[in-house]
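Worksheet: one structure, shown below.
Only one protein chain is missing from this complex, and each of the others stays in its spot.
This part shows chain A:
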Amino acid sequence: MSKTQLFSPDIIEEISLSESHNEGDEVDKIETNTVSIEDALLQRLELKKQNLQKKLAGRRDSDSIQIAPPENNSESQSGSGLHDRLKQKLLAMRESASESKLEGGNVLLEQERVQKGRKKEDIEMSLIRKPLRSLPPIATDRGSSKSPVVSFQNENADMHLNQERSEGDELDGIFSRNLLDQNDETASDATEIRDDEDSIHSETIPFISQEPLDILVYQPPRYRYAAERLEQENTVLFAKQGLFPPENNPVTLEQKQGSDLELRVAQEEGLYVPEVMLPPNRTLIAMEHRIVREKAKNWFGEDGQLKGLTGKFQTSSKKGLFHQRKELFSPTNHLIQYQPSAVFPNLDRQSVISNPNQTDIISTNIHLSVYISSLRFTHHWLFSNEHLLCCTLYALQLQYNRLKERDSAEMHFRHLQALRRQLRSLKAEFDKLMLQSLTGIEIEQKANDVTQLKQEISEYRQLRSVELEKEQQLLKRIFKVWSQLKQLRIEQGYVSTAARLRIKKTNVVDVEEDRVNFLTELEEELMELKEEHDEKLSGERINYEVAYDQWRRDQGERKKLLDDSQGSALSIPPDTPPPVPVSEFVEAEVRRRLNEEYLAARRHPGQPVLTPELYLNMPISGQIEDQKELSRRREIEKLSFFIRVRVNGETACETRHRKLKQDFIIDFQEQFQLELRHKPESVILQVYQASFNPALLAEVPCPLPIDIPVQKPATNPMLQSLDFTYDKVMHVKLGLGAGIPSRGGGILPYTTGVLNSSAELYGQSGSNCTERDEWKGYGKLAKLPLDAEKIRATLTSSRLDPNDPRNIPLLQLLRSLPTEDSSNTFRLTRMDLVRPFISQREFLSNPNFNTIKEKHQFELSSARPVQYDDELTMLADSPVRTQPSLEDIQPMSDQDFTPWHPGTEKFYQMVKHDISKQAEIKTPDYTLEEVVIEDPVPNTGILTKYIHQLFSPKRPLQPKRVPRRTLPSKHTNIRELNLVLRVLQGYNFPTRVIEPDKPGPRLGRTLAGQWRESSSAHVSTMMSEIQEDISEDDTPNETNPFIEIRFQGTTYRTKQSLGVNPCWNEELIIKFHTPVPTSTFSADSLLSSTDILYFNAFDLVRVDALEDERLRANTIKERLQYRWLGSFQIPFHTILVNSRVDGTFKMQAPKMLFGYERADRLDDTDMQLSMFITLDPLIKPHRSIYATQLDKDDKKQIEKFKHETDSLGNNFPDREYTVSVCDIDGRQVIVNRYISPLNPPESLLSQEDPCNLKSLQRISRFVSLIPFLPDSQCLEGLSDVWVPAEEFLKLRCGDEEEHATLLLNYFLFLDIEAWLVLGFGIPEGSTSYVLSRDKRSRSFCLWNPSNGERFAPSDVNCPLLHIYTVLSAKKIHFNIQSSTKPSDIIFDFSNSRKWKTCVVAEGIPQNSLQPSELVYTPPDLAKASQLQDTIQHRLQHRIEKWRSRMPTHWNRYASDMLNEQLIKCEESYPHIPEFELKQAFEALFTTFQIVGFPIHLTPTSLKGIEEQVYTTGIHTCQEPGVEYVLACYVHPYPSDVHSIWIYLATMVPRE
């Protein structure tokens, strides 16, 4: 259902009211309990019903009808506004009812009901029977039976009233458009309605009995012409509502003002009238019409125009931010850029985050457009006299034009007139007031005003005359110069300038009027002058009289004095002249003077007005004979100029070179577009005279607009004339010259000119937006720190003329200034708002925050928690600490013995801190495979392989190696990590010695034999089998070795094998436990693991433990003895770093082992074990910190060498060529700087020949005794750091490279040819060895610095597997041979086909990082013995603890004996005096069965010593009556280096 509201509610009200009268037939149904809206409706229906009843009653001529007021019920129910409205209607209804003369008569309620019911039935029936004619669609919203539906039909209009519940609880009928028509006819007159009503009623009665044929009638679409409708609307609406139909004709002045008022136009009076903002013309006319109709004359100003606000409505444009969509698409918009879709390489989208190119584009958002139009010389050294005159003329004309343009004389005149008028009126008022004899302030004020006005008038009068005089003089000068020019042209016979003056003569139209005007002005001035004079006179006359009286009195006194004292003239005042009386105003004289002045300064009355006009169209005569002039002209043509634009002092662009023309004007017409990042500070135009060496004539700063529009203004640039002067004196033959005295006297000006150009800025600028809009207009003023009060005071006191256009901006400023009241209002100033919690300095220096930051930096690589102690914070905050020095470090505690310096850890921490500060933290680029683990989708290739495998012959004896996948450990989630270890084979294991007198193991067999003899036959076969087993298993001479691996406190062992070269080929899987249980297997945490893999070879010995021989027949009682044969260790990190350790390792076997002997007596064949270790899953840890900063001295060298190695790397990708290493400051330095001779400890050198082998061995032993600590353990995540020898010795710990460099430097000191070898070895991976050449034999020799062993390069057992780089102090040799094995390498460094040699620059060796000399502390015997005791006690204690289940007896005697032997061992190292040892124990052997060995420990902590002793398993001996022997010897070496020997043995007493 549509709801149309064509008119205002009032009208609807009216219509609905009338409509209710029109209703003829009604059908209703009353429900008793209805909601309020329905109440209202019902009420209405009730009314209708009453109407009906009345009518019916009238028709039936019933006597009395009681109008029962039904509204009582409804009114009591609700009191809403709706009801009020209905009440009104009701009242109207009552009136109409009374008018219809239906009164009196009581109808009973029962009657009424009966009637109603009957009627209802009738109508319902009729409705059913008879469909309505042309029934309009009845929309029944609710459609419920409750809602009474009323429909009625009219002849004229289809009206359907439908009760509906509208949203606003508003009762609305629906009116078809035709209602309007009807509405026109239904006037508000009640009687008419009644008539109408009656007629409708009478017509609708037959409706019940209508013919069915007439049901459908075609109704053409109803339409009314617009004009018709408009007219109706006009008559109905505008008249009723007081609206005004729009009119198009402008309102005439008479209409506006009436006929009585005369117009006054302020502009004509010379007053400044600011622009009035008026609406568009059409609206204006409409407004005026309405005002005229409403007779509100005060809306019109004196000039008959609509009054309006002057100036801008708003000081700032609020619409400034709304940009048209069009602008978005404009090319100047740099906000958005189209980015083509692209594939990012390497999945690296970091570039997306910060694209440097983008930022470039953003910042260039200011455009500077410089337009250089033309250059005109106002004076030039090649000017001729004619030019000079011409220029003067030009300048004068320009001045004149400006004057005329301003026309201030005329303006002043108008102003004067207005003032005079005002004065007159004021005077009249004043007089009136005087007449009324009012006193007080008013009169005084008026009088003041009058005087002020008078003063103003005189001021303006003077101004006017000055202006007029100026104009007149200018005219005269122009004419004079022009005549001179003409004269000159005639004299010289040619024309060389284009100037031509035309004097326009305008005759005065009315001469008489002109004359009258002239005279009136004169008279007026005269009058005013007279008045002024009179006033002055009246004022001064009094003064004069007073003065005169005084004078006379003085005079009298003087006379008296003169008379009194004849002789002495001392005290007589001098004779003063009498005061001059004020002269009278002589009118005639003043008039004459004025007339003269007027005539001199002004145009004579009646004379024509002369207006000069300068044209530059005079043809320059080409054919001339004057040679000088000709050459001058030629000279001019030779000159050319150009203009250079400099922005912020930088040359931005320059124009083309243009030739000077005869008129001294150069047309450039060039425009430059510059893109700038910021608003330019200055734009300077430089005028250059083009030549081979361009001469700068002048620099002209180009003014720039203060505010920058966003868009380029569409209008043409406003050309600015910039004057410039070339202040150089020019003497020229051909021209007049510049800056020199002219012939005619005076000095010629310097070369000057005018440059016509424009510079504009546009584009988006960030600062522009913040600038306050209202300040923009005032230029520099806005920039000044403004004291609003002061400005206000100044501006108000200066009494600015509001009518002067020049003052407008200032007045606006005054208006925009904050008023005094505003200072009292609360305002959130920025300063109040910005109050940070603490100062910036405090914030930055907060130690807590710094610690947290440090923590995060330290956390880069370690999963271990870092201690945030104060020390660390201090360490991080210490301002200048270039290099970590050992002096800073205090030893921590002395509780636990560590072989290295107690402060080592701290030192490394500092080093790491330094390095990580400088170094680049590099996260490796991961590939997808590294991050995402997924099983490959089987493709044909893989499938083929599998299929091939299926059909290929199986070869179990030749297994193929399956490559393991490497995982980057950082981002993988590894559940568990296993060490996969395959023990392959051992070599050169010792043989067990059978002791003849007491063969322990053999005992069983003899006993068995004995037993066999006495046993029955049937058992014998069985027993013989056993016998055979035993004999096979228990070969007495052969060792039964097995390998025990101890890792993280867990022991794993292989099966036992047999013989000297046992073969196991057994795979063991060792589980790795993380150091911290919760942490994951990140590379960094793994790298920091200090776990060591101990390999021990044991011999399994079965000892018969059967004590009762009788039981032997059916009892086997044996005891297993594990006898330690040898061991070696691999740190876990070595496996991790190399990811695979594969090879044959030398086992540290005791040189002398009781009860065993070597099968092979050869000295250099050691016990060896070949095996293979790897990780599962294979983790490849990344180093996260790289030192990238190159040392500035070595920078060139390193870069050069790096280049070399890079090219070599192409050929040998596997080889690791080392050029530079990281020093303790975190810089990359060249390796050679570590190589320089260093003195070894004196005590180590043998006296006779320091270079003999023994001495060298001793030195290498000393070096190897310095404890070993891998860098990766103390510097997690860092690459190797090379520590110089001094620190190395002080710290007493280091990596291979420190050992190697130290050993090398010692060798170099002893003048032995030696090199540093960088390569790959087992087990440590990348390693450093020392290569030396014997002086005599010229044979090479490789030294392993970490254990002091010596190998010949040809030795297959050499743990150094690959050699990549060999370095000497001055050279670096890169191995470019096909093989890298030491045995295959030819050590001929001069051979360029084998070695690529790079020579280090001269300065490098001098710039060594090593100290010039090492200072050693002497061996500390006391400390050594103390340590010895500590170790001995500790071990004794430990062994007792480990054997806690049984008593441990110590054999002191043997201990002392062994101790002596250990000293001998140390002395004779590396050769063990085996024989001597044996001899010493000879006596003991008889009574004891001794198993024991000396251990030379690699220097480690006490805990490490314990661990090593524990792994030997000596404590497991469970023989009854076993006695333990423990001997310990610590030999001191210089610089706190110790050699530790431990002798362990068990002594089992023989029976």
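The rule is simple: a contact is a pair of C-beta atoms (placed from the backbone, for glycine too) under 8 Å apart; a residue touches a chain by one contact, two chains touch by 3 or more; residues count from 1.
Simple rule for what comes next: contacts and distances are computed from a predicted model.
Student: Given the options "dolichyl-diphosphooligosaccharide--protein glycotransferase", "Cytokine receptor-like factor 1", "B9 domain-containing protein 2" or "Mediator of RNA polymerase II transcription subunit 27", which would UniProt use as the protein name of the unshown chain?
Tutor: Missing chain, UniProt protein name: "B9 domain-containing protein 2".
Student: From the list A:Tyr615, A:Phe849 or A:Tyr1453, which touches the chain that is not on show?
Tutor: Going through A:Tyr615, A:Phe849 or A:Tyr1453 one by one, A:Phe849 is the residue touching the chain not shown.
Student: Going by the contact rule already stated, which one of A:Thr252, A:Gln337, A:Asn517 or A:Gln669 would touch the omitted chain in the full complex?
Tutor: Here the residue in touch with the unshown chain is A:Gln337.
Student: Quick one: say which of A:Pro577, A:Gly622, A:Gly746 or A:Pro836 touches the chain that got left out.
Tutor: Checking each option in A:Pro577, A:Gly622, A:Gly746 or A:Pro836, the one touching the absent chain turns out to be A:Pro836.
Student: Under the stated touch rule, tell me which residues of chain A contact the chain that is not displayed.
Tutor: Contacting residues on chain A, toward the hidden partner: 321-323, 325, 327-329, 333-344, 349-350, 352-353, 358-359, 361-362, 764, 766, 769, 834, 836-840, 842-844, 846, 848-849, 852-853, 855-856.
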